[in-house]
Each structure stands twice: as structure tokens, then as C-alpha cells.
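Take a look at chain A:
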Amino acid sequence: MVLHTLNASPNSAAFRDCLAAIAPGDALLLLGDGVYCVRGATPACEAILRCGAQLYALDKDARAAGIIATPDTVTITDMTGFVALTARYPRQLAWY
Partner candidate 1 sequence: MLPADRFDKEGFLRDLDDWEPSVAQQIAAGEGIELTQAHWELLNLLRDYYAEFDSSPAMRALVKYCAVKLGKEKGRSIYLMSLFPGSPAKLGSKIAGLPKPENCL
Partner candidate 2 sequence: MIYSLLVLSSPVSGQGAQTAAAFAEAVLAAGHTVRRVFFFDAGCYAGTDLAVFPQDETDRLGPWIDLAEQQQVELVLCISSAIRRGQLDATEASRHEKPCASVHPAFTLSGLGELVDATANSDRLVTFGG
């Protein structure tokens, strides 16, 4: 089980590589530019929703970017939630 953290926009190589590396049971936390991946009704968002991971987005970065409405299966989380995710998943991989 891996916690993937994605800090790159949906047009990036990091986004593509990250999606390919996600296995069932993993989690994906979107932060920085990664939050654009869950702008609703975009192709990137649809791809993310299909990836099989539990989905999270960091509140402060989502707010800054203007991402206010996200699909129900995306949990908006704060720093405390981020720490809890790293505790729950034994390893983290940063994509940026």
C-alpha cells in the first residue's frame, strides 16, 4: 500500500506516470498543482476517479486554486489528515 502525493498539473508527465503506478489499495493525495486533477467533469478528473485509489486533496491548495466543488469520492483534508494518511500507509511516493 502506497500513499502517492501528486504535486503537478494534469498535463504533466508526473500525472501520467503517477496514474500508471497506482495499484488497488493505494491512496492518492493531491497537493499544490495536483489539485487541478479533481476539477469536476474534466478528462483528468474522470481518469483519476477510475484509478482505484482512495482520493484526497489538500484543503489550502484546493482553495487557493479555486477548486471548490469536487466529486463525492474525493476527501478534502488538512495537515492533520495528511499526517494521518502517512501513518496509515507505510510508504509515500512524491510525484511532482
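Throughout what follows, a contact is a pair of C-beta atoms (placed from the backbone, for glycine too) under 8 Å apart; a residue touches a chain by one contact, two chains touch by 3 or more; residues count from 1.
Per the selection procedure, all candidates are chains of the complex that A comes from, given by their letters.
In this text the structure is predicted, and so the values were computed from the model without any measurement.
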**From 1 or 2, the one in contact with chain A within this complex** = 2
**Complex contact set, residues of chain A against candidate 2** = 5, 7-8, 14, 31-33, 58, 60-61, 64, 79-80, 82-84, 86-87, 90, 92-96
